[in-house]
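Before I ask anything, here is the structure I am working with.
Complex shown without one protein chain; remaining protein chains in place.
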Amino acid sequence: MNKLKPNFFSAPILSNQKIGKNYFCLKVKTPQNIDQVEPGQFAMLRGKWNYDPLLPRPLSIARAEKFQLDFIYEVRGRGTHLLSLMQPPREIEILAPLGNSFPPPENSLPLLLAGGIGFPPLYFYQQKYGGKLLAGFQTNPELDLFSDKIIATDDGSLGFKGNVLQLLESCTEINNYSTIMACGPRIMLKQLKNRCSPLQCNLFLSLEEKMACGTGLCHGCAVKSRQNDYFKICTDGPIFKSSDVNLEE
Amino acid sequence: MNKLKPNFFSAPILSNQKIGKNYFCLKVKTPQNIDQVEPGQFAMLRGKWNYDPLLPRPLSIARAEKFQLDFIYEVRGRGTHLLSLMQPPREIEILAPLGNSFPPPENSLPLLLAGGIGFPPLYFYQQKYGGKLLAGFQTNPELDLFSDKIIATDDGSLGFKGNVLQLLESCTEINNYSTIMACGPRIMLKQLKNRCSPLQCNLFLSLEEKMACGTGLCHGCAVKSRQNDYFKICTDGPIFKSSDVNLEE
Amino acid sequence: MALKLNTSLAGQTLKNPLMTASGTSGHSTLLSNYFPLEKLGAFVTKGVSSNAKIGNKPPRICETPSGLINCIGLENPGIKFFIDNYLPQFPSETLPLIVNFFGNSVDTYIKAAASLGQIEEIFALELNISCPNVQKGGILFGSDPIAAGDLVEKCIKATQGKPVFVKLSPAFSNFLETANQVMQAGAAGLTCFNTYPATDIDIQSKSFKLSLGKGGLSGPAILPLSLLKLHEIHTHFPEVELIASGGVNTAEDIIKYILAGANAVQLGTSILINPTSPIVLLDSLKNLCLKMGINNLMNLKGKVKG
Partner (left out) sequence: MALKLNTSLAGQTLKNPLMTASGTSGHSTLLSNYFPLEKLGAFVTKGVSSNAKIGNKPPRICETPSGLINCIGLENPGIKFFIDNYLPQFPSETLPLIVNFFGNSVDTYIKAAASLGQIEEIFALELNISCPNVQKGGILFGSDPIAAGDLVEKCIKATQGKPVFVKLSPAFSNFLETANQVMQAGAAGLTCFNTYPATDIDIQSKSFKLSLGKGGLSGPAILPLSLLKLHEIHTHFPEVELIASGGVNTAEDIIKYILAGANAVQLGTSILINPTSPIVLLDSLKNLCLKMGINNLMNLKGKVKG
């Protein structure tokens, strides 16, 4: 694959709109054509504010086409709150594309499992390559992106009542898939890894950890490897074969 | 005078527009009627950003009517730059009104001398009470507020070429005024104080110093008094009789 | 169940753990322009000394990233003026008053402690040891644990029984030893901490931004530094009553300090930015406790895991 080199640029905001309960979609203009960006890759974003908050925030790329990058994010803390206030014509500092990506489909389409704000890279994957996407949320995300049928909510306010793994068991045969890709809270990924360990499938996980640089410089984003040393999530991942990482530490 | 107590409130921005070379006019809505605000009083303003910049910024009140406060400011550093980016419907934290004020005219109208961004309180005064305003700038401020005839610029790009004191000598008889009010750089105020010391006039100066609180709590904004201890500019001033302060320290 | 925010210091119950930090709310009741002072757990005055001090030349403050450096210079009208003119303004029945004081020699410290010790309306004293000892060639009291212990012992004797909290400087790496000495000398507890020595330079004029060349750094920037040191003190001396001071600007910050071991928390720079901050924080502290299912705030004291 012809991987794009990461690039640091100041990106004019095209739009930054609320698209759901606490979800926003940010679209920016890029200085170069970024058609080659692959689902699973991410970017580091920072508004042009002063030194607080200091660090850029990692966000998965939700769509990349020609000179436009889209992100879908949840407002969680100070950084994403400030981000949600940024409107055109302001610009955002972006370092992208970063990290590896989910493998493109080979023989059959994969099962895509999202937990909470884990859906953007899988949504991108599905839009680009297809695959069966199931997404779990705590409560109705009020998003206009998915059919209710593929949604699970913990409180039952939309779609299936339960988590995404329960939805999976209720609606499809996990054995039908030779490849599963997932992104979501660590606890969900652990459960999924356990569920899949007796099966023959390839399980790819997108991992998160606090990041300072996103570029392999700081060694901040560690995850234990099978060999008992540490991977850097930002450059060795964020996508890992589940058997390569030790999620128990 | 029935002085308004200072009040801390979150004020919706009505507008925040560029009105000159590097000058902006910010208009905000206030929760209470502020008709009683007097020219010379100021406010502490802080955008709802995070901890950097940390301190609110002091700005003179340029107009106060019913439920609206106007400020005129120059973009100088990080705080005023960030302020200039704030647009409705965002809100600004304001503590106002603060400090004392220029005395209202008694028998005759005063001479009002402004240097640089010192003009807003004197402009307010003139609008409210009248008086002869002369204003000096380094270069053409590109403001639509004044007639060219009352302007001096160091580089001669607008009005009289020279500083405001030279303009004064060239166009009017300083002895005609029993009261002079001034706001501007410390160096201009010192020159003016020297110029007026042999005269009979009352000279009122609006002083500036770095401020943290604006409310007398921190003792940050000191100016030497005639008695050789310190006034607090924010509560003892910002308007002082020139003979009460020692500007030489 | 009702939410309990009260805490206790030196045997006295405070309504809540919030107090002003010395030097950020003046010597008088100016702050009551913004909220009823009785809402506070306690009020700490700006530092006073036997003789009046006019303070340093301007500029006295400068802003840094998420911080504020000051070199006010302990400006104060002197203890007598304070007692005669400002003290009577305080509602001492309903608001525990803590008076911060200092000297420039052992004798002037003792003199101050003696004058303040007699005043019934004062709940406790806060002894600022970050000051230079003129008799010892300007060595800071806070830098020498033995000298600090000795000073505290003498001041406590002079106060005739009023609780004395010692406000430590974070600038000295032997602060644990100083904590130990001043507690052995009879201090009621410790205020952790004063500001950090710091400076900034104006590159245009090529000179320091503060008249004194340096000052003390306060504000959000220092919270992670003081939080660690306070927790170290709590770990070594778990019985000691600690008043946190440094960078508190939110209800979350208050809870951090309590989890680290604080009995009470001071608001300094936060009050300068917003004089209503104590009541704003009190409100949000209540909401946060409810959300977190906390019904007795002080149950969290020292409960950080790890």
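Labels A, B and C are assigned to the chains in the order they are written; within every chain, residues are numbered from 1.
Please note the rule applied: a residue touches a chain if its C-beta (ideal position, glycine included) is under 8 Å from a C-beta of that chain, and two chains touch if they have at least 3 such contacts.
Computed from a predicted model, the values in this text were never measured in an experiment.
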Chains in view touching the one left out: A, B, C
Of C:Asn51, C:Ser105 or C:Thr199, the one touching the omitted chain in the full complex: C:Thr199
From A:Cys171, A:Leu199 or A:Leu217, residue that would touch the chain that is not displayed: A:Leu217
Contacting the left-out chain in the complete assembly, out of C:His27, C:His234 or C:Lys256: C:Lys256
Touching residues (missing chain, whole complex) on chain A: 5-6, 8, 46, 50-56, 93, 95, 209-213, 215-224, 228-230, 249
Sites on chain C contacted by the missing partner chain, in the whole complex: 64-67, 69, 143, 171-174, 196-201, 203-208, 213-214, 217, 219-225, 227-228, 231, 247, 252, 255-256, 259-260, 288, 292, 300, 303-306
Footprint left on chain B by the chain that the document does not show: 50-52
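Just so we're on the same page, only the chains that are shown with their structure count from here on.
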Topology of the chain contact graph, where touching chains are joined (line, ring, star, complete, other): complete
Chain of greatest Cα-centre distance to chain A: B
Computed distance of Cα centres, chain C from chain B, in Å: 35
Whole-Å gap separating chain A and chain C, where each centre is the average of the chain's CA atoms: 46
Residue list for chain A, restricted to those that touch at least two other chains: 50-52
Contacts with two or more other chains, residues of chain C listed in rising order: 65-66, 220
